[in-house]
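A single protein chain has been omitted; all remaining protein chains appear in their positions.
Which chain is which? They are A, B and C, in the order written, and residues in each are numbered from 1.
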Amino acid sequence: MALEESDIQPQLTRRRPGQSNITTPRNEKDRVQIHSGTEFGVTLGTPIGLLVMNEDQRPKDYGGSTMDVYPRPSHADWTYLEKYGVKASSGGGRSSARETIGRVAAGAIAEKYLQLAYGIEIVAFVSSVGSKHLFPPTSEYPAPAANPKFHDLVNCITRKQVDEYLPIRCPDDDVNREMEDYIRGFKDQDDSIGGTVACVIRHVPTGLGEPAFDKMEALLAHAMLSIPATKGFEIGSGFNGCEIPGSQHNDAFVSTTDVDIPAVVAESGASRVGLPRPKLTTKTNNSGGIQGGITNGTPIYFKVAFKPPATIGQEQMTATYDGSDSGTLAAKGRHDPCVVPRAVPIVEAMAALVVMDTVLSQQSRLMARQLLPPLKQGS
Amino acid sequence: MALEESDIQPQLTRRRPGQSNITTPRNEKDRVQIHSGTEFGVTLGTPIGLLVMNEDQRPKDYGGSTMDVYPRPSHADWTYLEKYGVKASSGGGRSSARETIGRVAAGAIAEKYLQLAYGIEIVAFVSSVGSKHLFPPTSEYPAPAANPKFHDLVNCITRKQVDEYLPIRCPDDDVNREMEDYIRGFKDQDDSIGGTVACVIRHVPTGLGEPAFDKMEALLAHAMLSIPATKGFEIGSGFNGCEIPGSQHNDAFVSTTDVDIPAVVAESGASRVGLPRPKLTTKTNNSGGIQGGITNGTPIYFKVAFKPPATIGQEQMTATYDGSDSGTLAAKGRHDPCVVPRAVPIVEAMAALVVMDTVLSQQSRLMARQLLPPLKQGS
Amino acid sequence: MALEESDIQPQLTRRRPGQSNITTPRNEKDRVQIHSGTEFGVTLGTPIGLLVMNEDQRPKDYGGSTMDVYPRPSHADWTYLEKYGVKASSGGGRSSARETIGRVAAGAIAEKYLQLAYGIEIVAFVSSVGSKHLFPPTSEYPAPAANPKFHDLVNCITRKQVDEYLPIRCPDDDVNREMEDYIRGFKDQDDSIGGTVACVIRHVPTGLGEPAFDKMEALLAHAMLSIPATKGFEIGSGFNGCEIPGSQHNDAFVSTTDVDIPAVVAESGASRVGLPRPKLTTKTNNSGGIQGGITNGTPIYFKVAFKPPATIGQEQMTATYDGSDSGTLAAKGRHDPCVVPRAVPIVEAMAALVVMDTVLSQQSRLMARQLLPPLKQGS
Partner (left out) sequence: MALEESDIQPQLTRRRPGQSNITTPRNEKDRVQIHSGTEFGVTLGTPIGLLVMNEDQRPKDYGGSTMDVYPRPSHADWTYLEKYGVKASSGGGRSSARETIGRVAAGAIAEKYLQLAYGIEIVAFVSSVGSKHLFPPTSEYPAPAANPKFHDLVNCITRKQVDEYLPIRCPDDDVNREMEDYIRGFKDQDDSIGGTVACVIRHVPTGLGEPAFDKMEALLAHAMLSIPATKGFEIGSGFNGCEIPGSQHNDAFVSTTDVDIPAVVAESGASRVGLPRPKLTTKTNNSGGIQGGITNGTPIYFKVAFKPPATIGQEQMTATYDGSDSGTLAAKGRHDPCVVPRAVPIVEAMAALVVMDTVLSQQSRLMARQLLPPLKQGS
């Protein structure tokens, strides 16, 4: 596959700190370099080595005297010590969200393949910050997944559109502005707030995901909950889906005969080599594109909850590492008052990696089948 | 480890169908036999083979003429065909929830170890059915995790207590009764309804879970979303935690000096061999027992969403497998109108398997460290 | 894929004990039953459950009083106890060669696929018993791999031909007879003897195996050394290849234009769907079909060393489990004086499993490439 730094950089740039005055003031360029795995701009099939240098590291920002003595509440400082038996300074070590750079870079490579091969599009956006929701419950639609406007949005939204709503990335003018003010309020009080990110994966082939332990939604949940600061995951109708009767929640099948093929799919490798187009789709999509753990070709959509960042400037009462004393900690370091705007490309990247893994596995199955003589059985 | 069928049977019995008139009328005894891996009631260290026979299988219940022609909406029938290229009859094949027997049996073995080694207790219960909640939002506590009564419950509840609330397993007399009537209403209309299961894991050692991709909450989310019919997962404060400021959400550390050691922990293997007790715990527990992906020793609690079962007796408009026609399907087969009461032991089993895996991995690390000379570094 | 018991049984029958008076007198039918994973004779894509019952087990044969007190020399009895902390009776437990039934059954399924998809043929035969060699070193050809007769044999030999040389499976009338007498000599003295099995895999596609840790020969070595009682593995020219200069050892490339395509390949799925035929092959084959860890399409051939069975009827001086005493052990149980004749289908099965794994992985890569737009780069 053709691959250059310019395929990877845009998502790193969307993730990097310092994008606005409500994100962390660390100003890192996060320039990616391809070190190995390609030659003359083409992947060689061997591991791709990428390097992103830290350009604005200031360890002294973290090693304040109180932070040596007190583990930060709700942060990994103490559990890390319990796990490994040593204390790492410098911004939480392994548990720094800076490790997500690697995820975003790898995700960008996966995405390029998925787009070329199937026309897959992955778009995430901010769906809530604290109590401010893009789709607040209404009497008619208590749940966003039931709201036709929600489906209109996820069926069409592009990254370019999402980035028109910087610095929040919530695709609605009013809500976006409201969220910005709201976050600034927390920042001004040296406090922090959480939020949710919604994500849609369009034009996924059918048949991805395994029927038992590695259901597609299980792989996505694993991937999403592995992002720092996440607290929850829901697929399709999610928690609200529990409150709807089966007769209403079930997604009736309809023929795809009358459904237009999007240009990006028509031009993909799958169309070019003539992979069969599915004969069915569904009228509604409460399933979120997955049935029995396996994709059905309709858009996969899900929501991820992010907690308020644990590191805040406010003084907090807490205990020393050895439990011998208590006291107050006012954290140093440069941290976001709300992580969801920068989490958008991370969610997209993890989604791309999951889809890539399942695509490779299903392609192996498809080709294995292709090499067998036709079965006598009807199907 | 000593191991007999009687260690495994109770959880299988809690899972089996036919426990009441609101669960599926299939009456399966689900008797487990140990076929290999033990000798004279002691595990040999080699794979443990278990066998549970189907005693009340009636394939003709499934192979109705309409079900051969129409894939069941929101069921795995069609995606399974898309994935494998063949149609399996007999109750959905691999995607039958009957596969969860193996999970429950394996979980029971893991649980026995965890209880003996650490005094770990895993208890799940029904926290909602449709719109009926055990802890409905109140003006004072909009989120259950903020409600002290919720924490009182998860800190103490036992399986025995949960089973006093059969057939629903929601540990509150009034809510339990209300839920039963509510489910019967759906059953009477050949319809179905979803719900949520909450689960707590108490007395977990610190240090479980990996810092990046295999965070404890990511492993739990993977495990829970791999259970059939699940739609969401939240750890600790979960989705509601997104709406609380960091200053309030953070869990302050306190010394464990004044905290009593429960008898079950005092008598465990870990106490016997003198594994060090953690010096810190937290005052509140919005984290749900996990910080930075690693357990901190406080109770892990989480919630799992289950959708309304897809197979319902009501007629549904849908399309044929080949997309050539549409029509109505009225499913046969014996199915639960609501799966959450029987999901309780499945959630417990998957939780046990995750904890077991992470315990084995952390024990290897602990012993590796123990064999090294003491470090000169302070910690 | 179409799959029935009759696809699997023949190899199990070739492996089973009691085939002649120089193999173990246990008389087990080893009938296989397919329990799950197929319907109407077609695989469903889900795990295939197979059951082979033990029909002639006599635990009392093993539990003799001396065998409870003395671990058998060079057997797993003692290391098993050291590993697991418990002693398993009944024929060595997990380390009984009876576990190879599962390998042979699984291998038969893999082989069926490989044959249908690529025309792959896997044939093993006995190449030496003790000091009796099928190709003893001569002054002209000190190494078998240099002997043109060896290559004539591996390029053509079939299983049917091998089985004409029962009970030894060494495809040469004289050597076969000599070996039989030779083994009977050891049997008569309650002693045992080792030997080697050679194996060839023909019509393998190019590109199998990974360039670094999972080189094709590394996977084969892993698989072969996992068979009980093995002591060595060599690929292609093997240990003898170390003694030949590079100028002579290197396999010159030649065009495949003039090479006939075997019927079994011409009729395979790969030919049917038009997978490209490699343009090159090699004149000699010291590489044994693998270069840089990756298959080059020429026959893969290798040799596996089997030690003399440890369990012998002769009295042996040894120590008790607790080291407190020494004494003599005369083992009971029914054991082969030489395992190589029965090892033939086991070697074939493990080879099939390795090729199957690498084929699935390479097919995923091939299809992934197929879905990408053509590269501008020359190759």
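We adopt the following convention: a contact is a pair of C-beta atoms (placed from the backbone, for glycine too) under 8 Å apart; a residue touches a chain by one contact, two chains touch by 3 or more.
Nothing here was measured: the structure is a model prediction, and the numbers come from that model.
One chain is not displayed; in the complete assembly it touches the shown chains A, B, C.
Among the residues C:L134, C:M224 or C:I300, only C:M224 touches the chain that is left out of the figure.
Checked against the full complex, the one of C:G207, C:G269 or C:P345 touching the unshown chain is C:G207. Only one of the listed residues, B:P17, B:G195 or B:P211, touches the absent chain: B:P211. Here the missing chain is touched by one residue of C:P17, C:P309 or C:P345, and it is C:P309. Touching the chain that is not shown, out of B:S74, B:T196 or B:S268: B:S268 (per the contact rule at the top). Against the chain not shown here, subunit B presents residues 1-2, 40, 42, 45-46, 113, 116-118, 211, 268-270, 272-273, 359-361, 363-368, 370-373, 375-377. Counting over the whole complex, subunit C has residues 70-71, 73-87, 92, 94-95, 99, 128, 130-131, 186, 189, 191-196, 206-209, 211-215, 217-226, 228, 230-239, 241-247, 249-257, 278-280, 282, 286-288, 290-297, 305-310, 312, 314, 316-319, 321-324, 326, 362, 365, 369, 375, 377-379 touching the chain that is not drawn.
Think of the hidden chain as still there; on subunit A it touches residues 39, 42-46, 83-86, 88-90, 93-94.
In this text, only the chains that are shown with their structure count from here on.
Centre-to-centre separation of subunit A and subunit C, using mean CA positions: 46 Å. Spacing of subunit B relative to subunit C, judged by their CA centroids, is 43 angstrom. Centre-to-centre separation of subunit A and subunit B, using mean CA positions: 25 Å. Each of residues 211, 365, 375, 377 in subunit A touches at least two other chains.
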